[in-house]
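Report on one structure; see the data block that follows.
All protein chains of the complex are present and in place, except for one that has been dropped.
Residue numbering begins at 1 within each chain, and the chains themselves are lettered A, B and C in the order written.
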Amino acid sequence: MKALRYIIALIVGHFTVFKHIFKRPVTLEYPEKRNELNEKFRGEHALTSDENGKLKCTACGTCQRVCPSFATIKIEKEKGEDGKFYPKNYSIDMNKCIFCGNCVQYCPFDAIIMTKNYELADEKKSSLTLDINTLKKNYSDTIINKTKDNRWR
Amino acid sequence: MTNQESTRMKINIGPQHPSTHGVLRLVLELDGEIIKSCEPIIGYLHRGMEKMAENRTYLQYLPTVDRIDYLGGFFNAYAFCDAVESLAQIEVSERTQYIRVLTMEMNRLSSHLLWLGTFMLDMGATSPLFYTFRDREEILSLFEELTGQRMMYNYYTFGGLRHDVTNVWLEKITDFIKKMPRKIQDYENIITDNPIFVTRTENIGIISKHAALQYSITGPNLRASGIEVDYRKQNPYLVYNELDFDIPSAENGDSFDRYTLRIAEMYECLKIISQCVAWLIENPGEVVSSVKQPLLKVPEGEFISNVEAPRGVCSCYVKSDGTGTPYRAKWRTGSYYAVQILPKLLENSFYPDLMAIFGSLDVILPEVDR
Amino acid sequence: MDYLYSLYIEFLNKFNLPFHLGDFIAMVSFPLLPFCIVAAALIVIVIFLVLMERKVLAFFTQRKGPNRVGPWGLFQTISDAIKLLCKENITPTGAEKFMFNLAPLLAFVPVMVVWGLIPFSSEFDFMSYSVSALLFVTIASIPILGILLAGYASNNKYSLIGSVRAVAQAISYELPLIFVLLSVVVLSSSLNLKQIVLAQISAYPICGWFIFPAFLGFLIVFICSIAELNRCPFDLPEAESELVSGYNTEYSGMKFAFFFLAEYAMMFIMCAFIATLFLGGFLSPFGFYLSEKLISNEFWSNVFVYFEQVFWIFLKTFFLIYCMMLVRATLPRLKTHQLTGFAWKVLLPLSFLNLLIVCLIKGVA
Partner (left out) sequence: MNFDIFENIGEAANTFSKIQIDSNELVEALSYLKNNAEFSLDRLNTIIAVDLNDKFELIYDLHSVETGKVARISVLVDRNSPHISSVVNVFKSANFDECEIYDMFGIVFDKNPDLKRLLMPSSWIGYPLRKDYVQSDERLAWNGGDND
């Protein structure tokens, strides 16, 4: 009757919990062992450059237009000697970026990508505005597949 | 104050409380153990989603839409995309529809899993939380592989998707679906017939049929009160009419029925997912939309799109004035009305029942405050 | 104990102190010896128990549990204790100073006393009185006073509700415990714990234990001790999400550590008590002691028999503690009126039934 059903349910319930001690733990010890991310992961930005090291970005400003939070990306345009524009200064304000990937998706020249680095914590706010050479360095880091050295460890 | 009044104790279950699923504040008036009156105070997580829509283009507003109900990002994204696509008469290929149904049903499963974990934690059982989060972790890593982010996907675009689904990813889903029914059976073994759980949730917080309609309750809470209404069956959108799945329902609308109903819904999600995956593997097709997203101009008009979100019907009203930015966007979400009925359910109920009732309503605060 | 006592007097008489001073010192200082053993054992076991609880709960949920502080997290509890030591002992302004500080002691000291009562082996039972079972139950219910005092003295409405609920729960679960103890006394026809254990000796390996005639009693005592300790299905007053953390809300630092250690020490002792009553305390489950078989030398095998007895009662106690932790991992919390109702309406009648069964068995056998 009802009480018997409850007692059986209690025993089955306790056995189900007990059964889990034979399974391998699923937790990951974070700083030592890390989760392997796949290539579509949207982490810190990086400005790509073609084979002879010139930035692909032509400072067209599409990324500024599609970014949901205003004034996250600031670009200073300059006319290069061969008539094409290139960015003299390109900065992304990481405080305002929501990592939605719109800039990467709608950039006509594939000039910006998102690396797999997600450890962006830092002491002062100003270091969270990535200027052009950090973005270039990020790209070269990702090519030789070296993740950013996390200082706090 | 009358003498009866003076024995009352005002307890403030504040915004920062371990078990209020976000930042809901309940001002309770207690007479000993009995809750006399309860007043929910909301607005602590108000981000002004509707005002934000008025100064952003359609494309800029799309990523912020996932944050309205961050446990059901795909549902809000689909509601907004469906409204804009209907206004701008953008056609969507059948493969996109199947992928949208697939991702939405997986999102419903992960949202129900999180609800089950936190509901059991409120009731005091600690281990189901870790089991449900372990299974939810698998779904989130599958989403991360597909869209690049675990919860803020930004994967839908107007008229299609950002990129196609790979067959490798679909294989991973098939063996995820194979393991999942055993896992759900595990939860049922621990919880469903457990005498303590049953006595704590049976005929507690009963929502009658009339009250459910009066307070415009939708989704699992409505179906638990015996009114079998599911927008996926009643006015089918996307490809739900081609999939066969049935709608679980229950009779007396107490916490226990809401629990059993959501568990049954998890099994239904698995059925739908397996059908979608089977269809997707067979017929490839074009998925990326031909519409130039950044320059999208929506012709004049207004539209309300409804979608069956895990917590009730989520409808999105978009009024466009022909320019690139929406003139007005209004969101209707399920938990908003669940919080409204909470005081009525808590009248003269016991203080420890608060967690049993509130947990079973599956309320998420970003949806309430928008 | 008296054999050791005579050895001790002999040793003191060697100094041939004037007019029997040796006997007086022996009589006074002899009980200090077991007290030091018990205190040392208590601290070590409780430190291990806290870590064991966290590790076992982690294994139930496929986690690793604390493994950062020391190998496999062994020093975790020690680091917690040191942390609690360094924390500032806050006494809230409105609280009654004296009673606020007395409460943790009132909760912790009886547990130390009760440790001495349990017969860890036929030789090492530190305090063996003819009514040690009764003494155990009375002293084991003093910590409830500590909890009531803590709730009342800390001038905080949450802890007041918590402590009142804890006392109501403890009282209503004390009665079934005593009735089942009565049934065990009927079986063993003696109140002395050591006699109870010796009454469970039988030729065949296990079937002498009292768990078989009074199985219902074993279940009732197990449930009652979980309720007595305010552990999981009954942890309403302490860990309820609305009541913050019940009676020890205002306590911090060493005073909180006292409550915390008292709870774990009480858990160990309750399980040891159930083991002595039902699982044949220090008797070995094989009917004979391994050391008699393994060690040929006459004298050494006798000495090792005592250590083996201690090993058996520790094994049974840790098995029961493991079951309590399994219960904590699985069951949700009970409601307030469900809690006391369960004790009066279900456990008490069942304990009468158990008493009846035991008397029938005693009459027939």
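Here, contacts are C-beta pairs under 8 Å (C-beta built on N, C-alpha and C of every residue); 3 or more make two chains touch, one makes a residue touch a chain.
Only a predicted model underlies this, so the values are computations on that prediction, with no experimental measurement involved.
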| item | value |
| --- | --- |
| Visible chains in contact with the missing one | B |
| Touching residue (missing chain; options B:25, B:150 or B:328) | B:328 |
| Hidden partner chain, touching residue among B:46, B:150 or B:271 | B:46 |
| Touching residues (missing chain, whole complex) on subunit B | 42-43, 46, 48, 50-51, 54, 86, 213-216, 218, 227, 229, 231, 234-235, 237, 301-306, 313, 315, 317, 319, 327-328, 330, 332, 336-337, 339-340, 369-370 |
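Operating definition for what follows: only the chains that are shown with their structure count from here on.
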| item | value |
| --- | --- |
| Chain pair, A-C or B-C, that carries the greater number of C-beta contacts | B-C |
| Whole-Å gap between the CA centroids of subunit A and subunit B | 27 |
| Where subunit A and subunit C are represented by their mean Cα positions, the distance between them in whole Å | 53 |
| Distance between chain centroids, defined by C-alpha means - subunit B, subunit C (Å) | 48 |
| Touching two or more other chains - residue numbers and ranges from subunit A | 10, 13, 17, 20, 26 |
| Overlap residues in subunit C, where contacts from two or more other chains coincide | 60-63, 329-331 |
| Subunit A residues within the subunit B interface of the complex | 5-6, 8-10, 12-13, 15-17, 20, 26, 35, 37-38, 40-42, 62, 65-68, 98-102, 105-106, 114 |
| Residues of subunit C touching subunit B in the complex | 57, 60-63, 157, 232-233, 235-236, 239-242, 328-338 |
| Interfacial residue positions of subunit B with respect to subunit A in the complex | 56-57, 59-64, 127, 131, 134, 137, 141, 144-149, 152, 154, 162, 186, 189-195, 198, 293-294 |
